[in-house]
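Below is one structure; the comments refer to it alone.
A single protein chain has been removed from this complex, and every other one stays in its place.
Chain lettering (A and B) follows the sequence in which the chains are written, and residue indices restart at 1 in each chain.
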Amino acid sequence: MKKTLREIAQYLGGSVSGDGETLISGLGTLDDAVEGQLTFLANPKYASKVAATKASAVLLGEGGNAAGKNAIFHPNPYLAFAKLLTLFYTAPTAPLGVMPGAFVAEGVKVGADVSVYPGVSIAPGVVLGDRVTLYPGVVLYPGVILGNDVTLHANVTVRERCRIGNRVIIHAGTVVGCDGFGYAPDGTAWYKIPQIGIVVIEDDVEIGSNAVIDRAALEVTRIRRGTKIDNLVQIGHNCVIGEDCMIVSQVGISGSTQLGNHVILGGQVGVAGHIKIGDNVMVGAKSGVAGNTAPNQVLSGIPVMPHREWLKSSGLIPKLPEFRKTLSALEKRVAELENELAKSKGE
Amino acid sequence: MKKTLREIAQYLGGSVSGDGETLISGLGTLDDAVEGQLTFLANPKYASKVAATKASAVLLGEGGNAAGKNAIFHPNPYLAFAKLLTLFYTAPTAPLGVMPGAFVAEGVKVGADVSVYPGVSIAPGVVLGDRVTLYPGVVLYPGVILGNDVTLHANVTVRERCRIGNRVIIHAGTVVGCDGFGYAPDGTAWYKIPQIGIVVIEDDVEIGSNAVIDRAALEVTRIRRGTKIDNLVQIGHNCVIGEDCMIVSQVGISGSTQLGNHVILGGQVGVAGHIKIGDNVMVGAKSGVAGNTAPNQVLSGIPVMPHREWLKSSGLIPKLPEFRKTLSALEKRVAELENELAKSKGE
Partner (left out) sequence: MKKTLREIAQYLGGSVSGDGETLISGLGTLDDAVEGQLTFLANPKYASKVAATKASAVLLGEGGNAAGKNAIFHPNPYLAFAKLLTLFYTAPTAPLGVMPGAFVAEGVKVGADVSVYPGVSIAPGVVLGDRVTLYPGVVLYPGVILGNDVTLHANVTVRERCRIGNRVIIHAGTVVGCDGFGYAPDGTAWYKIPQIGIVVIEDDVEIGSNAVIDRAALEVTRIRRGTKIDNLVQIGHNCVIGEDCMIVSQVGISGSTQLGNHVILGGQVGVAGHIKIGDNVMVGAKSGVAGNTAPNQVLSGIPVMPHREWLKSSGLIPKLPEFRKTLSALEKRVAELENELAKSKGE
């Protein structure tokens, strides 16, 4: 595909500076773009690279310095560039239908224009929406319901009766609807509590690779609309994750916890069970959230505290040996002073 | 299935209060149960909800307050409710045999009443016990031995010669018998140490999704009877995990470490290699266990300390900036005092 700079600017709602007829045939980074490509500057830290790029044009924030290059100015250049990537590189492919080598139980409802690859297994009672793509090795247990435009990558497993909304993407190896980790002590042994609930994944959710979302014990584990979950994340049974959350890789959320909307959890964060985290909370990587958390905060640490406090406090941990030295020196000096004073009074 | 309250009480070994002829057709939570259902109160924190529930009866601890409802009293209502969930919701399904689309090597021994789904791969020399269920995508390498009543969910991999006991459940995507992470330095490069040992998983073990249990370098990585392992857990080569342990999600245990019986490790705990953890040790979430650990302790922190100590100490980390301020103020005041005293002595 080729488009002029002017056409691209119109598509994005931006303004052109320089030669609007410049033909653009692809996209590249500031460092690696070649002639014929458009590049972008989202982070002002790299502004000095604009002059040196070999790209034929550059996409910049409004008021940015194009260094004499052909340019498009846009209020949100990062988002605009993402939209161009979609335009240039994500051509829809023709649906392949249910291919030979896929195992589809009798009575499964299959929507229009699906692609079901060889090696997919679909159990009785499953419903597939339109334009669903199931890569090889996907396993759908009985009664699973998928909406429209769902993509499940290779070797994804969805357990019985779980429901997945529209435009959901789940990456390879992820498991939706695994039994929650629930046991009742029975003497010294553990009695398994049957996990008879389900998982509901709402529209526009994306889940990374090798993540696990546990089914509820009795009711529903729910991932709300628009939330994005990274690789190797664990979501415990009965959790409710709000809308437009961002759960970074290797986070673990224990059972029955509720996240508000637009919560952001950094990599490797751990969240205790049976707690509530308010809207717009951001938690720094590797932190541990142990209790209920009011909305609109930035937190870090184990256990979490306000992020600025954490920066100050954690920076002092290496000073502890020095603190100890100062403390015991002070104790000696104070004892000395007390002695001297006692002596001087005794005199 | 429908049963009277009296029948249920007899099954559980509890006592009825109210109308024992009440028909129960299912189970629900205090909040969501409807007429005809039985609910339960295990946590006294929610006792106030009993009066408001729409359930037809409630299962309570002995001496609990049924708020005028039909009730069953039981010494362990949590365990009793789990047993009812099993009774009401886990009907055994008819065995399906080895289904078309499963790849079973010649000479594989297959027990009675198995269900082997399409897309399962079974290598030569494998032995399957009775009532084994293998979901699609399960891969058994050569010489794997499974006991009776084993369930392996979709896309589970069991590597060569590993042995799995009776009534073991392994959830989707988990890998048993992966090569341990062993290399010998050979100049600047790493020489792979062949991992020729196996994994033995004893009876009544359950392992979550996308977990990994490494095979031993030379001998056996062993998971003892009754232990429960959650999703995304890593168990290193040559580990021995005791009986009835509870290993919560995202725990990592390094190679050659031994856990006693009834050890409980919270989510995201890390355990160093070549150490021993005694019986009945509990380790709080996100902690790091670096050395041998005596039995019958509750520990937390990185590295671990007694849990109560950790609560006190970790709570003081945010106070470090204040400590520093106090310390340097004290230093000034002490220096001042020393000066004054010197002066007064000099006078």
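The rule we apply is simple: a contact is a pair of C-beta atoms (placed from the backbone, for glycine too) under 8 Å apart; a residue touches a chain by one contact, two chains touch by 3 or more.
Because the structure is a prediction, the values reported are computed rather than measured.
Enquirer: Touching the left-out chain: which of B:129, B:165, B:236 or B:284?
Expert: B:236
Enquirer: For the chain that's not shown, point to the residue among A:5, A:27 or A:241 touching it.
Expert: Reading the full complex, the residue touching the unseen chain is A:27.
Enquirer: Taking the full complex into account, what residues of chain A touch the chain not shown?
Expert: 27-29, 32, 76, 78-79, 81-83, 85-86, 89-90, 101, 117-119, 135-137, 153-155, 169, 171-173, 204, 206, 208-210, 226, 228, 230-232, 243-244, 246, 248-250, 261-262, 267-268, 285-286, 302, 314, 317-321, 323-324, 327, 330-331, 334, 337-338, 341, 344-345
Enquirer: Could you please point out the chain B residues that touch the chain left off the display?
Expert: 103, 119, 121, 137, 139, 141, 155, 157, 159, 173, 175, 178-179, 181-186, 188-194, 196, 210-212, 214, 218-219, 232, 234, 236, 250, 252, 254, 268, 270, 272, 288, 301-303, 305, 309-310, 312-314, 316-317, 319, 323, 326-327, 330, 333-334, 337, 340-341, 344
By our rule, only the chains that are shown with their structure count from here on.
Enquirer: Centroid of chain A to centroid of chain B, CA atoms only: how many Å?
Expert: Chain centres of chain A and chain B, defined by C-alpha means, are spaced 25 Å apart.
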